[in-house]
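The chains shown are only part of the set, and none of them has been moved.
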Amino acid sequence: MHAKTEKAQIRVTRSSSAYWRVMFDNPPLNVMGPQFVREMREIIAAVEADEEVKVLVFESAVDGFFLNHSDFYADMKDLTSMPQGPTGLEAWPDILVRLTRAPVVSIALIRGRATGNGSEIALACDMSFASREKTLLSQWEVGVGLVAGGGPMARLPRQMGRQRALEVLLSSNDIGGDLAEAYGYVNRSLPDGELDGFVDALAKRIASFDKWAIANTKRLVSAASLPQDVEIAAGWDACMASIARPAAQGKIKALFELGFHKPGDAEDRLGFYVGQLGQAG
Amino acid sequence: MHAKTEKAQIRVTRSSSAYWRVMFDNPPLNVMGPQFVREMREIIAAVEADEEVKVLVFESAVDGFFLNHSDFYADMKDLTSMPQGPTGLEAWPDILVRLTRAPVVSIALIRGRATGNGSEIALACDMSFASREKTLLSQWEVGVGLVAGGGPMARLPRQMGRQRALEVLLSSNDIGGDLAEAYGYVNRSLPDGELDGFVDALAKRIASFDKWAIANTKRLVSAASLPQDVEIAAGWDACMASIARPAAQGKIKALFELGFHKPGDAEDRLGFYVGQLGQAG
């Protein structure tokens, strides 16, 4: 399921033939680089090819981080050189779009920081449940001069309305479990001690249902709720354009100087720190 | 207003020429069969033809059940042989779509179980208010291998967002008054003792307003919020296809063995029971 010469960053466990658990495991910060994207692409292909799987649960093996921003030490070319996927989109948005259309139910079990990519995959899942105490969701991109690349401009307003979506994106702030639930950023936030049991019971319940009925019901909900691919593509293109701009380069450099990309306060309170960069950042 | 040789399953009371109350009355479980559909069709036609009616309130005369799943003892042919309605849709979705477009305000007063058809008519109403303590809303279909036929795949995601809509449909679970309100499944849940007075006061208030202003305001909201009929038709077709499949036949047979369609625990806790059918159901 993963490249042979590297330690896997994603682990897939089959609770049953119908119920797979997908665990993000790239300590210490669960940042997302090209290897993660390659592994996810293989997992999506395996899901699409499997006739028995009905439920995927995405979760994290890394304390404090569900899935985090991109790996800024990675070579961008390793990502941008990947071939476009079957949707015609670039690798990461292709994975997310295929997840939204797959004839299985995907559930995000969110504990810890879900920033950038982590928020994007949660929004591409069919449902999401968060630890009330231990969740921080955010789209931090505007705070460092970037535009998000994995579809939140298309998905957030459809899920929570225009005004709350604009607040999430333009404030670039960290959003805890209570507010995430109030805004409909997630289905529900649950007390941390109840979250795993709740999601496992729900996953097993749905895994006992008929795959054809699941797939056709989801297909019709998708017709009513998914953005067209061209919107996702436009977001990706704006993201790529933003990375090259001096504003973003300066902001990210300033953030590195504050401790970005290392375990510690800057990663733990990223929303606060992007508010400290100032105009000159 | 109803077929002459049968006891009516729906009773219409005119509080005034502008304010009609429509009461579902098919004890003991308020299941919906062909007779109910025929009566509803006549009521919708009467509403469309009346120049004075401004407000409809839908409620139940049956303790514990607002409006329930279909009558599985009825002959499906009595339903499917009904002519298509003026929208070109089959009888039940035609009624629901006409209700969403009628130049009057429809309000669901929900007390008791609103499963399948009951949820669908509530979603086709212009507003819905639920008893906080005594409401159970559900789309139970996927739990027995079916696809819902009255439009919830089209309506739920537009009302509560994709992720919560998918949870309602794919979990097939019972949803009480508090969660229904939090998800926006209903406008509001009220303490049971306050519900009737609240809805009656709101209905009388709107009935004192100008019909032209009501109708034109609703028309413009509909332009912004109603699905196209083709989405409703696609849902109905998927429902019809699902009924014939062995998966659904087996699940429903197993559910009958647990007490389905009889007053008692299986009907009272239907969400729990569809989770007990298992793969082999």
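Each chain carries a letter (A and B) given by its place in the written order, and its residues are counted from 1.
Going forward, a contact is a pair of C-beta atoms (placed from the backbone, for glycine too) under 8 Å apart; a residue touches a chain by one contact, two chains touch by 3 or more.
In this text the structure is predicted, and so the values were computed from the model without any measurement.
Oligomeric state of the entire complex in this file, given as copies of the one sequence with 2 shown: 3.
Heads up, the rule we're going with is that only the chains that are shown with their structure count from here on.
Annotation: 35 Å between the Cα-based centres of chain A and chain B. Note for the complex: chain B touches chain A at residues 141-143, 145-148, 153-158, 160-167, 169-173, 182, 227, 231, 234-235, 238, 241-242, 245, 247-248, 251, 275, 277-279, 281. Chain A contributes residues 18, 105, 125-128, 155, 158-160, 181, 184, 186-187, 202, 205-206, 208-210, 212-214, 216-218, 220-221, 223-226 to its touches with chain B in the complex.
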